[in-house]
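A single protein chain has been removed from this complex, and every other one stays in its place.
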Amino acid sequence: MRHGTGRETAVIVIAGVVLALVMPLLIDTHVLTLIIAHGLLALSLGLIWGFGGVLCFGQAAFFGLGAYTFAIAGINLGESTVPVILAVLVPAAFALALGAMMFYGRLGDVYLAVITLVVTLILYRWINSTAGPDYVIGSARLGGYNGIPGFPILNVPGRPDLMIWGETLYHVAAATLLIVFVLVTWLLRSSFGRIAVGIRENEERVSLLGFDIRARKTILFAIGAAIAGLAGALYATWAEVVTPSLFSLQQSAEIIIWCIVGGLGTRFGPILGASVLAYLKFSLGQQNLVDNMFVLGLVLVLFVLFLPRGLAPELARGWQRIAGVQRKPARRRRAPKAEAHDG
Amino acid sequence: MDLAVVILVEVLYAIASLVLISAGLAVVFGMMKVINLAHGEFMVLGGYATITAVGLGVNIFVAMLIIAPLVVGLFGLIVERLVFRHLYGRMIDTMLASWGLSLMMIGAFKMIFGNTTTGVSGPIPGFAVGNYQINGYNFFIIVVSVVLLLAILAVLRGTRAGLVARGAMQRADMASALGHSPDRIYMTTFAIGAALSGLAGAVLAPLVGLVPTAGAAFIAKAFITVIAGGPSLVAGLASAAASFGLVNQFFSFLVSPVVGDVALLVAAVVLLRLMPRGITSRFLRGKL
Amino acid sequence: MAETVLETDRLTMRFGGVVAVDTVSLTVRARELRCLIGPNGAGKSTCFKCLCGLLTPTDGRVFLRGQDTTGWEPHQIAALGVGIKMQVSSVMDGLSVHENIWMAARRHCDTDAARRKADEVIERLRLGAIARTALGRLAHGERQKVELGLVMAADPWLVLLDEPAAGMTAEEVERMGEIIREMTQSAAVVIVEHDMQFIRSLASTVTVFHRGRVLMEDHVDRVMADPVVRDVYLGKQA
Partner (left out) sequence: MTLNRRSFLASTAAATGALMMPAIARAQDAIRVGTVLDVSGIFDAYGTPMDMAQRLAVQEINDAGGLLDRPVELVSYDTQSDMALYTQYAQRLVRQDNVDVVHGGILSASREAIRQTLRRANTLYFYNVQYEGGVCDRNAFFNGVTPAQQAEVLVPWAMSRSGPRVYILAADYNYGQITARWLQKYIADNDGETVGVDFFPLDVADFGSTIARIQTESPDLVIAPLVGGAHLSFFRQWAAAGMNDRIPLASTTMGVGNEHKVLTPEEGNGMMVAYNYSQELDTPLNNAFKERWVAAYGDTDAIHEIAVSHYMGLHLWAEGVRAAGSVDRDAVIEAMEGGLSVEGPSGVMTIDPQTHHATLDVHLMEVRDQKMEVAESLSQRPPVDTQAVCNLTENPDDNTQYEIEF
């Protein structure tokens, strides 16, 4: 198994590097960097939903929290290394608290969805009403609807004068995605990851085997939030502005759609979904023929009806047919179990 | 004293509008355990139906109370046949498909009606309470929502369809045991839920400017109200709407409407943490 | 006499006005095989759920190896070394047989040891041919067997089984009996069961539940012969 993991890592790294070098020939690196940030965000939800069975309607909250943390810490510190670390830690800590509240409260699936959605809305509402001059953190004005422009963008660690942007930012982003992807692979191969999949499959059984599912789900939730926070920081340095729309339900919806379209229960699927749809959205934004919400909605409905497992498993199957490789069949997305009857 | 009356009316109005906003969603959720995330857009469709009908010279009350529910109910019936009936038993998939539908509807509204805020003027004049002026339309909304709740109660209590519905709410297989095909029950329920959403959107249209994206503001509140209400349809709806309406207006008056909204959301989180299965799982058990 | 591994002290569970379990005091010793029987609604399943932490009793206490575990979470009880199998077959459908059993073993040993343990359990249960198959594709009997494997892999000193023989063929029931007897080499086994044929074949001590209370506790043969038991329970069955 260890040996297998090593080989898989090597394959991922090689494929990733090749992809990172080839893609700029097809798409502008500026757009690619955005796609990578979205891919990272999709991966974060793909991890907790696809492998942990936790459907979070508010993944955008962690994304926004990461981006805002990066911007606010950047303005106060004047450089970006500590802000990046904080952008990972703050959403993770927030998710730890929120997750503990939800999972230790034994909330069912729908209720989990409601709480995450509501928390996102609260954050959105709150951040949206901070335009007044009293809302400052250190020397950073929160700015309400305006968001925060003009914070220091990513720099070489220890050298605040050496900014990372343009092509270089693309390479840093691609490397970040690759590293996170490898880390997620390792996590899923580890006992923790395999037990998380067990929890997705049958929560009660895993708990009857003696594992504390509440703690494990909380930790997984926090790991997902940490990745989303990192994606937020990446987005912030790319966009050079953070706005409350990062926290919006629209943003959360998009993340879920990326996962569905790409394929749940796979690592690559959500990233693929995010890439395809983010590119589509970017392109649709430049024409007025069809409304892009309409297209996104249509894509979602069609996928749920006709391709509920998403693109990645289908592509994998196509590849297997061509290559004749035998692998384990991809699993179908599970409908949630009936809630445990209460007394 | 006058102020107290004004505040009371505003609180009742807030509760009534929450009931209205949530009724369609509650019926669908109660019967089918499906969260229809296109509910907000169904409401917006009701609003547009009203505005279009009024533009064509129809009496505004006819447009709101008859045309809009019919149009949206019919639309609900069509999408149920086209999309949702393929997804029963796959709860998350149903939710996602309805989300997709909601995005499509927003897009379609933009293409058809444009993105500009539209609306109709309220048909009822304001009137004075002592030194204060109140929006007379508030009373209309309060009346409509009370009538709506009583109507649901009467149907559930007094009719054969209501009996089947109550059975289906308890257990999905109960209805088929009574000799009714679940397929038809689901179809009817969805259409009725959609019609109620259309009614809500139509009745609220004169008060709130209508934009294609207006549904988002409704769905979150409706979602929260329905879930927090818990298993009983009418009692749950009324109790959750009352709690949230009270909290919302209290903070709206004390601080601002934004804080009122945030307080509502915080109340929802606290409530669900304390009563994870909703208010009526602990209180008013066994009521309708 | 062997050490006491499971003890309940006046265990009581009320649902609203209904008393499902009424001051039940049980004692199970190490490596004992004990069956809990009774007609439907007698309270044996509710009692079982109180033992494994799925329900918190209204009154009374549960002790496992002397430790007061009343109100503990199921995972805490399982983590003590208690193997639990519920009435409805409950496994991780999307995972393979090996992955399922590995997970059960993983709680008390490291990854590699858990893999060896899983291999060993699969060997003992003769599941080798389907070790890599996802549980969702298996027949009911096989799934039940895998679930027993989950229990065995945890090296428990107490095993709680709710109707292990339900829905099995005669052959499978026989094999199940063998496995259970094998388990008693290292653990006490408590079984909630309906199937009298099966209970007789196990030839163990039996606790009879009736209306939430313990009616009688004795060897299965004597219980079967008792007229009161026949009246409340067996009489209705016949």
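The letters A, B and C name the chains in turn, as written, and every chain counts its residues from 1.
Going forward, a contact is a pair of C-beta atoms (placed from the backbone, for glycine too) under 8 Å apart; a residue touches a chain by one contact, two chains touch by 3 or more.
Here the structure is a predicted model, which means the values were calculated and not measured.
**Q** Check the whole complex and report which displayed chains the hidden chain contacts.
**A** Displayed chains contacted by the hidden chain, ordered by label: A, B.
**Q** For the chain that's not shown, point to the residue among A:Ser207, A:Thr243 or A:Thr266 touching it.
**A** The missing chain is touched by A:Thr243.
**Q** Among the options B:Ala108, B:Met187 or B:Ala217, which residue touches the chain absent from this view?
**A** Going through B:Ala108, B:Met187 or B:Ala217 one by one, B:Ala217 is the residue touching the chain not shown.
**Q** Specify the residue from the set A:Gln59, A:Asn128 or A:Asn155 that touches the hidden chain.
**A** Checking each option in A:Gln59, A:Asn128 or A:Asn155, the one touching the absent chain turns out to be A:Asn128.
**Q** Of the listed residues B:Thr50, B:Ser98 or B:Asn135, which contacts the missing chain in the full complex?
**A** The missing chain is touched by B:Asn135.
**Q** Which chain A residues touch the hidden chain?
**A** Residues of chain A in contact with the hidden chain: 25-28, 30, 34, 125, 128-129, 131-133, 143-147, 149-150, 239-241, 243, 245-246, 279-280, 283-291.
**Q** Where does chain B touch the missing chain, residue by residue?
**A** Listed in rising order, the touching residues are 3, 6-7, 10, 13-14, 110, 114-119, 121-122, 124-128, 131-138, 206-209, 211, 213-214, 217, 249, 252-253, 256-258, 260.
Operating definition for what follows: only the chains that are shown with their structure count from here on.
**Q** Would you identify the chain whose C-alpha centroid lies closest to the centroid of all protein C-alpha atoms displayed?
**A** So the chain nearest the centre of the shown protein is A.
**Q** Can you compute the centre-to-centre distance for chain B and chain C, using the mean CA position of each chain? Integer Å is fine.
**A** So the centre of chain B lies 48 Å away from the centre of chain C.
**Q** Please work out the Cα centroid separation of chain A and chain B, and write it as a whole number of Å.
**A** 32
**Q** Per the centroid of Cα atoms for each chain, what is the distance between chain A and chain C, given in Å?
**A** Using C-alpha averages as centres, the distance is 42 Å.
**Q** Show which residues of chain B lie in contact with chain A when the two form their complex.
**A** Residues of chain B touching chain A: 35, 83, 86-87, 89-93, 95-97, 99-108, 110-111, 216, 220, 223-224, 227, 258, 261-262, 265-266, 268-269, 272-273, 276-277, 281.
**Q** What residues on chain A touch chain C, complex-wise?
**A** So the residues of chain A touching chain C come out as 1, 191, 194-195, 197-198, 200-202, 204-213, 328-329, 331, 334, 343.
**Q** Hey, which residues of chain C end up touching chain A in the complex?
**A** Touching chain A from chain C are residues 15, 52, 55, 73-76, 78-80, 84, 86, 90-96, 99-100, 102-104, 106-108, 111, 114-115, 134, 150, 154.
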